[in-house]
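Excluded from the complex is one protein chain; the other protein chains are retained at their positions.
Moving on, here comes chain A:
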């Protein structure tokens, strides 16, 4: 068509609302899925992705912790608006994501489009959940005494999410959206070999009114990044979706040190409508007792 040389994108991490390179200065080569490259088994070079280090992981925890107060304190309606805004932004950049998913997963354009459409719809689904989950899993408890007793779900805190290795975008969105919908903040470790859709998602989140630090995206070697995160004392929970059995066990042992909530890897069909389990896995229940007194009775204490 034209002789113009493309401007290549430098993919960067997304931490605290900013786009740093890895502090280590390291990168690794990302290629197309081998199935797309044919029998040769060697993919076409796509980009040099940041190879995040332990220090990047710690920086992400600091950013996620800082963002937790405001994000968990935001109204559920506000969080829903922002998650819906993510879907709007993605819709406008659909072609880019279809291309990235097709290259990452070795899919045809039409199959990749199905994945991206479903991922956008998933943001919409969770956008609607933000102001409903509390009514579904919380409520008043009829205690046998003069008390108003109310249970309310609250976000667990800083959640590490190991994104699925295979489903680089729909799987990613399916594990990240439920975590932040309820007010948690997230550190996402992308699919190791297919990090580009996740890194591009960071760019979308940055322009969707999502406060910096609510989602932090790290690419690199899953085991290398996840190990310090699973042991980090200021992380409250970890979703092991992207870990193999051996790594998952190691991380679960490390996570026991400060009793992180652990969601073990399990077979999931990301094409299906999810249940609420990925939300409730990272919710705490707070129960508050209020005396009611007794109107008019002698010795009334209301």
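As a convention for this text, a contact is a pair of C-beta atoms (placed from the backbone, for glycine too) under 8 Å apart; a residue touches a chain by one contact, two chains touch by 3 or more; residues count from 1.
Going forward, contacts and distances are computed from a predicted model.
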- request: Using the UniProt record as the reference, specify the protein name of the hidden chain from among "Potassium-transporting ATPase KdpC subunit", "Protein AaeX", "Glutamyl-tRNA(Gln) amidotransferase subunit A" or "Aldehyde dehydrogenase".
  value: "Aldehyde dehydrogenase"
- request: With the full complex in mind, choose from A:81, A:149 or A:227 the residue touching the hidden chain.
  value: A:149
Message: Which parts of chain A face the unshown chain closely enough to count as touching?
response: 136-137, 141-145, 147, 149, 151, 156, 236, 245, 248-249, 252-253, 255-259, 261, 264, 275, 277, 284-291
